[in-house]
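The excerpt is restricted to a subset of chains, each kept in its original location.
Labels run A, B, C and D following the written order; every chain starts at residue 1.
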């Protein structure tokens, strides 16, 4: 199984990559013990690779009114709605680790309405799903509903922008038939 | 009308922006004669601004097997499916100019199946719409259908990646209630 | 482009048409400077032609609690939902002229929720879209919501009946692949 | 039950109606033994009444390559898809009578794919449903599929135009909460 292709598209050779791209890949390898396939698949296009991960980090790694676990909840819920195997499996693993909860990712992937989350987190996911699935219907009253749960204007931007970024990410993964690394499935389960 | 807000979110002051962001905005102002609102709305978050426009340019401005007009067709068709006013109006203008055709953008926005395009371009838009609307169903046979129209592997990536990028862009515009500049509506119509 | 077919079906010869049908066509030609293609396409069936335009005029030309511009808003919004190129382009032109507003038609065609309209007009379009897209769900409370915006019983009939009439009109245009005249695209834009 | 309202809108008094409208109503009363409610509900607007029934008769009563029973099949199938109680019940009765078949209307209303019809009639209903539900997707190849079953260009127009006319009719009935006369339910069942 581990020899299954990780992309429908040809992969670049590591040696041929620009040094900054190769260094980013080597850094994640060192940190995680393996290279998540998204790095190898997107490296085919270095400029797009740089923009993608820079955008990802700006939304997912910096300080925010949302915890890192909450941001991963948004990724898992919307990626499941988009039938994106890579993102649900990989970010499900990250969510388990960041929330220190082995159940939450699977609960949210199947039906976030029945997950072990707070009403505030449910409101967050309601809005993220609206942005993911029917963003044209977003009206001011939808943002007001978030404010009632204490979300600031910047928090609302974060929720919507993460749903928007993974709308792109899910489509790239589905376009390329990006395969989740086997390592992700069992991470954070015990 | 020109005094209507261009975003639901507070806008940054130009003077407060990092110099590279401000310079990009000034450059587009000089080139176009006005600042498309997307630059002002996204400048609220400089890191995301940089990644967004860098990603945009990598897909829309570089050499490709798709003409620039064809790439704009993908933007107009998928943005209309996502009910994104900003992108249909702004990129409709760009499409009219790049295709030197005053009718094509409106035709594609309403129903690309009845637009004045070639069978190859129709196949391109069929795939772009699949990526935009149900990317989880993309299978190898969908890519093979594009190959029959002469699209290379890199062309397929371009089609899918543009649909994916504007899946994000449309959601950001709908999140922020981004208003198209009045200037776009009449551009390229004569 | 102007030599593209205007219908999938054979067109009748003007000389062969019943005189009342021909006279109506000549009258519109004189008034508008060109013959909108809907007249030529539907003339294939004189009885249906007469009923169609008589119904159209009863709804769109007579006095009503809705302004003529408001009635065109209903046409543009619902025709866009039905992916009807002819009606969006032709009635978009009429809306620009009747509303003396070069932006409104494009705004409504893409997403009426973000158009420069009043709350009363938004309620009108909400109901028109419900009739257009899921009329089986219309209940008394939907009509009551219109009454709260000051719409009379006759206004409600007008809104619903216009949405219903263009449900037919959109389907006839899509059936026949009715092509919008080139003239419509630029009308009312300056 | 027979005292339930037949419309959400006020009904005109027969005595106040223009004589041609009143005469049409009296004629149908004489012929059928009762007045189908659609005549009373639409008489509120005499001009629309005249256009509606003139259009109806042009499609449903004249000679055509489709039998009268086949035309009623189109009405029942598409009206059911539009959740239009009046049209399914009233035209179900007419279909039973015209087809001399007490089962066909109920079969088609629930699922025409499993009705006792010929492959040619199934192709007819496939196309009628496409026009009713997603007319924007109609392409030349859909018409070609009908030609393979022996349908002429005029037959195709009839199929599509009947589906289009009842798209309007269904919406008017749902708008007005038009109630089917009790008489229709049992007609043609033995």
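Everything that follows uses one rule, which is that a contact is a pair of C-beta atoms (placed from the backbone, for glycine too) under 8 Å apart; a residue touches a chain by one contact, two chains touch by 3 or more.
None of these values were measured; they are calculated from a predicted model.
Of the identical chains making up the complex, 4 are displayed, while the complete assembly in this file numbers 6 copies.
The rule we apply is simple: only the chains that are shown with their structure count from here on.
Shared contact partners of subunit B and subunit D, listed by label: C. Any chain bridging subunit B and subunit C, meaning touching each of them, is among A, D; the list is complete. Farthest chain from subunit B, judged by C-alpha centroids: D. Put simply, subunit A has to spin 120° for its C-alpha atoms to lie on subunit C, with the angle rounded to a multiple of 5. Computed from the mean C-alpha positions, the centre of subunit A lies at a distance of 23 Å from the centre of subunit B. Rounded to whole angstrom, the centroid-to-centroid distance between subunit A and subunit D, based on C-alpha atoms, equals 51 Å. In subunit B, 83-84, 111, 177 are the positions where the chain touches two or more neighbouring chains simultaneously.
You'll find the chains touch as A-B, A-C, B-C, B-D, C-D. Residue ranges on subunit C touching subunit D, taken from their complex, read 8-10, 44-45, 47-48, 50-52, 54-55, 58-59, 62, 82-84, 131-132, 135-138, 140, 143, 153, 157, 160-161, 163-165, 167-172, 174-177. Residues 111, 113 of subunit B are the ones that touch subunit D when the two sit in their complex. Within the complex, the subunit C residues that touch subunit B are 1, 4, 80, 83-85, 88-89, 92, 101-103, 106-107, 109-111, 114-116, 177, 179, 182, 185-186, 189-190.
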